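Here is the structure we will look at, set down as structure tokens.
As you look at this complex, bear in mind that one protein chain is not there, while each of the others sits in place.
Here is chain A:
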Amino acid sequence: MSYYDVDAILTDGEKVPCTFEYDVPYLGHLDNSSSSGLKPGTALSLPLWLAEMLALASAGEDSKAPLTLNLPPCLSDAVVAALRADPRAVALRDQSVHLYGVGVRMLDLFDERELGAVLRRTFVVRAADVGLHARKADEGGIGGHQIEFLRGLEEWERNLFRRAHEGVKGAKEWADRVKKT
């Protein structure tokens, strides 16, 4: 993903849960609680860019990093099970606006083949639905069910919808233009 990609920057800002392993003296303000340091074992929600850097940093000889990352709640077992059952029924935007983006970063950090397979299948199944709605959105009025579906679309899917809709719209505009001339 490029440096200036807005979606990548926003994905970096997503919060992920982490646990601190060491005693960090002056970063107490991150926990909003104490002015003293952070004890080992404190669980925090940090933005992805900070959490990733700290998790991958190694302090010299010992191979233990200052903190450990866990999967964010939007990719928890419950969500993954729901996606495995029926990808279309889950409103992804309610879980996380950048679910696929965060998912890809997590796949980079952890080696989770299953998660990758589930994400891929979800993406492909929902993409077919997105294509159908992109076509229907032009013809006739927008039904309530459609608004509900569009509201639950994650950012990647929203891009897909935009591209599909532009394609269909272009063809229709051309057809109308031909009829006029």
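To be clear about the criterion, a contact is a pair of C-beta atoms (placed from the backbone, for glycine too) under 8 Å apart; a residue touches a chain by one contact, two chains touch by 3 or more; residues count from 1.
Criterion: contacts and distances are computed from a predicted model.
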{"item": "Record-based protein name (UniProt) of the chain missing from this complex, from \"P-loop containing nucleoside triphosphate hydrolase\", \"AP complex subunit sigma\", \"DNA replication complex GINS protein PSF2\" or \"BHLH domain-containing protein\"", "value": "\"DNA replication complex GINS protein PSF2\""}
{"item": "Candidate in contact with the missing chain, chosen from A:A81, A:L132 or A:I147", "value": "A:L132"}
{"item": "Selected from A:K39, A:R120 or A:R151 as touching the chain missing from the view", "value": "A:R120"}
{"item": "Of A:F20, A:Y100 or A:F149, the one touching the omitted chain in the full complex", "value": "A:Y100"}
{"item": "Residue ranges of chain A at the interface with the undisplayed chain", "value": "100, 103-104, 107-108, 111, 113, 116, 119-121, 123-125, 127-128, 130-132, 134-135, 156, 159-160, 163-164, 166-168, 170-171, 173-175, 177-179, 181"}
